[in-house]
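What you see is the complex with one protein chain gone and the rest in place.
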Amino acid sequence: MRRETFVNIAALAALFVLPVWANATGETYWVTLTTKVVILAIAGVGLNLALGLGGLVSFGHAAFFGVGGYVMGILASHLQDYVPLLTWPFLFEGSNQMPVIWLVALVFGALTALSIGLLSLRTSGVYFIMITLAFGQMLFYFAISWPAYGGEDGLSIYVRNEFPGLNTLVPIEFYGLCLTVLVAVLFLVWRISLSSFGLALGAARQNAERLQAVGIEPFRIRLTAFVISGAITALAGAMYADLNRFVSPNMFSWQTSGEIMVFVILGGVGRLFGPVLGAALFILMEHILGGMSEFWHIYLGFVLLGVVLFARGGLMGLLAGREVSHD
Amino acid sequence: MTEVVLGINGISKAYGALQANNDITLDLRAGEIHALIGPNGAGKSTFIKQVSGAEQPDQGAVTLLGDDITPLGAVARAQKGLGRTFQISSLAMEYTVLQNVVLGAMGRRGRVMRFFAPVLKDAALLNAAMRALERVGLQDVAHVETAVLSHGQRRQLEVAVALTLEPKVFLMDEPMAGLGAEGSQDLIRVLDALRHEAPILLVEHDMDAVFALADRISVLVYGQIIATGAPEDIRHNADVRTAYLGDDA
């Protein structure tokens, strides 16, 4: 078995076993912490599709994360406040059902990514980085200055939304749900990476001229990848908002974009489980270093700097070696 | 007269004051290898860009099997049946050799937007890809990462990817560049057999290869075609001798 496969299985096993054990021993705090890891990992897996496979260095994935968050906030708050969201063309009172919220989050995440992608993918390189960052910031300021949904203060939801057949208020049940979504998303991205589309996407990253010469338009491929990536990250945003029962413009901030990118890079760019390892490492550092010092971001900064300068390939690179091409 | 597959009708291209291509007309007929030669700076790269669709000519037209393809970009021309190779190997270096040819076969087939079925388990694509590799003799390194191939093998892979496209016409930009004597001989054999599938417009520096392969040769000097003809005619053409050798003989 390839070492990377072994690492992936070990990571998955840990995600299955550790929270159950923590729950059994009454350490529900750790269950919630792992839930956070799993949801952030989903956001990272979304970005990794664009960044790792497609080479699209998006510094604006907070836009999608925030859109997902606000989809959850808006749908749930309307129901909670008994103010219908739509009265025309049909009555829609909002929703507290996760499947509905997730579906809407996926759709709006995809639409947001389509609009941003159509503009920003006309450019490449640093332009792309700066433009995605700028569009993320645009939504951030929009969320702050739009008063209907809490403006700067954000929106609170009093009770976590529901999922048919589960009691989402029980931490381990909500965790199981989130883990299922993560596994589904990982499976999807894994299949995409092996598909025709995935082969073309990787070629678009390595050599767009080659892709054109075989009659495939790189722009379409990149845009599609960007849309899927945005939709996945929006789904994570909706789940993250549900975890906290709170959304705020902060989900749109450039720091959020940076952190999602950090999960990917800490874990290993372009590696299927990279974002999972990265998110786990990040939350662990936040927990441990944050407990030692209020200024733990300094240490995080030095760790990141070390990873970039000396340990390229991230945690997965360290554990499983350089990625080897195989078919 | 045999059918004209690729027609280049009076194309011109200027960059500012530099007239890089000036009213170039030549054609490529079924079953032939037509070589374009010329000294450095004659405008061969510019010419390739106009034919491949990377740039639009200022004037003139490019036709493929009678259809005007001048307004089309590189992607559309490739879909129409123009299979090109690059002067500097342009491959997906992180992919295996097989993945590179499968990419070509995939481009040929279309239907790229498939997200779920593993592409390397698609028998039709794999067969087409392996056939192309066998044609150039790369079947033994199919599962090797492209980045570790030798220069000569990369040149062969360039040709193999073009083969998977099953093009109506080949546009080859110095396929022999940087090959040793032995490598050139291998590739010459491959190209020689290829002309019957689709004609080749061969832009090449290696005169041994050109004279071994070409049915016709056109000579480009200062952006203009100064002569077109059979190899023996070109060899003895006074203008060509002047352009290359500077002698007035």
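Lettered A and B in written order, each chain numbered from 1.
Assume a residue touches a chain if its C-beta (ideal position, glycine included) is under 8 Å from a C-beta of that chain, and two chains touch if they have at least 3 such contacts.
Just so we're on the same page, contacts and distances are computed from a predicted model.
Student: As a check of understanding, state which of "Peptidase S8 and S53 subtilisin kexin sedolisin", "Pyruvate dehydrogenase E1 component beta subunit", "LIV-I protein H" or "NADH-quinone oxidoreductase subunit K" is the UniProt name of the chain not shown.
Tutor: Checked against "Peptidase S8 and S53 subtilisin kexin sedolisin", "Pyruvate dehydrogenase E1 component beta subunit", "LIV-I protein H" or "NADH-quinone oxidoreductase subunit K": the hidden chain maps to "LIV-I protein H".
Student: Quick one: which shown chains sit in contact with the chain that's not drawn?
Tutor: A
Student: Which of A:Gly26, A:Pro89, A:Pro147 or A:Gly291 touches the chain that is not shown?
Tutor: A:Pro147
Student: Return the single residue from A:Leu186, A:Val269 or A:Ile283 that touches the missing chain.
Tutor: Residue touching the absent chain, from the options given: A:Val269.
Student: Among A:Ala10, A:Leu119, A:Ala184 or A:Leu284, which one is in touch with the chain left out?
Tutor: A:Leu119
Student: May I ask you to list the residues on chain A that touch the chain which is not drawn?
Tutor: The missing chain touches chain A at positions 51, 57, 59, 119-120, 122-123, 125-127, 129-131, 133-135, 137-138, 141-142, 144-148, 254, 258, 261-262, 265, 269, 295-298, 300-305, 307-309, 312.
The rule is simple: only the chains that are shown with their structure count from here on.
Student: Return the distance between the CA-based centres of chain A and chain B, expressed in whole Å.
Tutor: The answer is 44 Å.
Student: Spell out the residues on chain B that touch chain A in their complex, using ranges where they run on.
Tutor: So the residues of chain B touching chain A come out as 52, 73-76, 78-79, 84, 86, 90-96, 98-100, 102-104, 106-108, 110-120, 122, 143, 145-146, 161, 164-165.
Student: What does chain A use to touch chain B in their complex?
Tutor: So the residues of chain A in touch with chain B come to 191-192, 194-200, 202-203, 206-207, 209-217, 221, 224, 324-327.
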